[in-house]
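Heads up, one of the protein chains got dropped from this complex, but the rest are sitting where they should.
As written, the chain order gives the labels A and B, with residue 1 at the start of each chain.
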Amino acid sequence: MKSQTDSPIIEVAARGLAPVIQLIGIYVFFHGHYGPGGGFQGGVLLAAGVLLLRMAVGFENSQVQVPSRKTLILCSVGALIFAGTGLVALLMGGNFMDYAHLPVPGMEAADIRYYAILFIEIGVTMAVMTALISIYDDLLGT
Amino acid sequence: MQWQIEFLLFVILIIAALVALGIRNLLAAVVTLTIFSFMAALIMIYMGALDVGFTEAVVGAGVVGIFNVVAIFKTSRKSCD
Partner (left out) sequence: MTVADLPPRGDIGAPIQQQVNPSGTDVAGAYYIEYAYRDTHTPNMVAVVLADYRAFDTLGEVIVVFAGAIGCFFILRRRT
């Protein structure tokens, strides 16, 4: 927990396994329109990949992937993407979170809703992933 | 339907919950709670709620276990009640 583990087996296994976990997370996130999955599950899987690296190779060595001081900023940006999409729809004359009123020229309302769902899922993924990494860093006390 | 599978899952769920309540070693309690979460996810998937089961498996059996282990390593290994 405090520093890099002594066993090279754990380090090599974690470094090999973490990109696969993150690839599955990205697949789950982008496949949310067509099957079970979505932003929350994809974000938690992405966070699990980073947390595996944090546990295996130590706190300082895993700052390359997600820096510890940027996690809360990215979390705020993710929540802001979600709420901002709803607010833009509100300002353009629809209800809050009514994506059909988003100002996208040249698309019908159903397609705007399709891409707006994908856009807010990006916000959910960023917020959940970085929030979990931030909670882990805070629990570690560094 | 094959109610035996679901009955077995419920039995393992209740046993895992009781063991997690009664055990003194906190790390073993965390592992047992992970088993509890995974069994709950399997029951939800068996009932047809794929999204809920997926979320339960990822959150309950993955990240919450990591957080509990970190909290135990920052405090103490044994429960003192």
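Throughout what follows, a residue touches a chain if its C-beta (ideal position, glycine included) is under 8 Å from a C-beta of that chain, and two chains touch if they have at least 3 such contacts.
Note that the coordinates shown come from a computational prediction; the quantities given were computed from them, not determined experimentally.
In the whole complex the chain that is left out makes contact with A, B. Within the complete assembly, A:C75 is the residue of A:A14, A:A48 or A:C75 that touches the hidden chain.
Although one chain is not displayed, its contacts with subunit B can still be listed: residues 1, 47-48, 51.
Mapped onto subunit A, contacts with the missing chain fall at residues 32-36, 38-40, 71-72, 75-76, 78-79, 82-83, 86, 96-97, 99, 110-111, 113-114, 116-117, 120-121, 123-124, 127-128, 130-132, 134-135, 137-139, 141-142.
Simple rule for what comes next: only the chains that are shown with their structure count from here on.
Distance between chain centres (mean CA atoms), subunit A to subunit B: 24 Å.
The part of subunit B that touches subunit A in the complex is made up of residues 50-51, 54-55, 58-59, 62-63, 66-67, 70-71, 73-74.
Those residues of subunit A whose C-beta lies close enough to touch subunit B in the complex are 1, 36-38, 40-41, 44-45, 47-48, 51, 55, 132, 135-136, 139-141.
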